[in-house]
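One protein chain omitted, others in place.
Our next item is subunit A:
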Amino acid sequence: MHDKTVTQLAAALDSGELSCRELTSHFLQRIEKTDDQLNSFITVTAEQALIKADAADKARASGKAGKLTGIPLALKDIFCTQGVKTSCGSKMLDNFIAPYDATVVEKLSAAGTISLGKTNMDEFAMGSSNENSHYGAVKNPWDLSAVPGGSSGGSAAAVAAGLIPAAMGTDTGGSIRQPAAFCGITGLKPTYGRVSRYGMIAYASSLDQAGPMARTAEDCAHLMNVIAGHDVRDSTSVARGVPDYTETLNAPLSGLKIGLPTEYFGDGLDPEVEKAVRDAVKVYESLGASVRDVSLPHTHYAIPAYYVIAPAEASSNLSRFDGVRFGHRCDAPADLVDLYTRSRAEGFGEEVKRRILIGTHTLSEGFFDAYYTKAQQVRRLIRQDFLDAFEDVDVLMGPASPTPAFDLGAKKDPVSMYLQDIYTIAVNLAGIPGISVPAGFAGGRPVGLQILGTHFAEAQLLNVAHQFQQATGWHLQLPAFAEENA
């Protein structure tokens, strides 16, 4: 069962071949048996899941079921869940139980899916390796000495290892696409504003975007059908009709114009990763697509701009973690300043503190224009680069990450870690959608092909990704871990 896609499992539930309880129990057992090696879950909600599974079976029996009723999945621990701990990977929120569900959670629940728990993540979504979690690093099921990528590493690893057929992630600078690439699964970062941020603990509000992580693009399409759409509780969510993302999956690709950004194939790109990506592009040519080189001239400013804007917003968003109302509070504070400083010093990890300090500095008087205002100008140029490119081509393709998954502990220098997101970050700055699909291996570790489209082109990206998955088998490959521990 663990190697099946959401689509296949839904069909099995439909035919009565499987019950929701069987399915849920199966994945719960897998999690229980193997997750101590992966550390992909922070919280497992077995009891609630089984209750919901029984309810789902009843709904299916009475013909009141939707497409995804009874499908188990997992939620990155950044999504608030009523009555269940939402830690955001931080000691700061180790005791936090939200009194509400995030909109995404509410929608998934209304669609009948069953959350089996909350997946591990880099603290407050800050990281590219999942080594910054208060709950310890997550391991890559393809190689337990490798990182799964971050910050949605727990979600990616759990799906790759077959502990769950799908999971929700969030992507602020590549946090869905890069771990999806590292773990050999499919991850979609939708257009900014396509999916509500309500109830998603904010890292950088203008960049954060929730999205699905699953084995296939088709599964991602099913999940998008549930989670996409306007939310009156999130002013930045866009009031725009939601298409049926599964309807266009099989549209032919003949005539598709693919652009390869020259900036995505330069120095620092692992040759094996490059080869896998170029081979994937050849598959598209065989499907009738044409390929040309394009330029995104401001690409090299993306990381500096991101590391001004994201920490600036984070420094403000994380101010509410002050020990006053919820979350970690230091013991016996001497006075107010002591309460603030010790609670925050004890509650936040190193990377979070680093980014808060960067953000506080760049917003401060005398530096604001030089950093923040300038970064916003750069952001506009980067967005314009993409819009210009999409005048000529339908989609852009390139690697999701310059290298395959690296070893745990390999990147000690924060800047070298930041450079991991070199191909993903500009996408968040521009607000456009991007998807990573498995496209081969480098050094035995998965490689992700990243496909980018213009704003609200999710249906097209899913179509382009799905057609690749119809023509290739990379997405069907499972790590040995998934089988050995079955």
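Just so we're on the same page, a contact is a pair of C-beta atoms (placed from the backbone, for glycine too) under 8 Å apart; a residue touches a chain by one contact, two chains touch by 3 or more; residues count from 1.
As a convention for this text, contacts and distances are computed from a predicted model.
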{"item": "Among \"Aspartyl/glutamyl-tRNA(Asn/Gln) amidotransferase subunit B\", \"phosphoenolpyruvate--glycerone phosphotransferase\", \"Carbohydrate ABC transporter substrate-binding protein (CUT1 family)\" or \"Non-oxidative hydroxyarylic acid decarboxylases subunit C\", the UniProt name of the subunit that does not appear here", "value": "\"Aspartyl/glutamyl-tRNA(Asn/Gln) amidotransferase subunit B\""}
{"item": "Residue among A:248, A:360, A:384 or A:470 that touches the chain left out of view", "value": "A:360"}
{"item": "Selected residue (touches chain absent from view) among A:31, A:56, A:80 or A:439", "value": "A:80"}
{"item": "Residue among A:61, A:324 or A:480 touching the omitted chain", "value": "A:324"}
{"item": "Chain not shown: contacting residue from A:29, A:95, A:236 or A:286", "value": "A:236"}
{"item": "Subunit A residues that touch the omitted chain in the full complex", "value": "79-80, 86, 88, 93, 96, 98-100, 102, 197-202, 204-206, 232-236, 312-313, 315-316, 318-322, 324-326, 336, 340, 360, 363-365, 368, 372"}
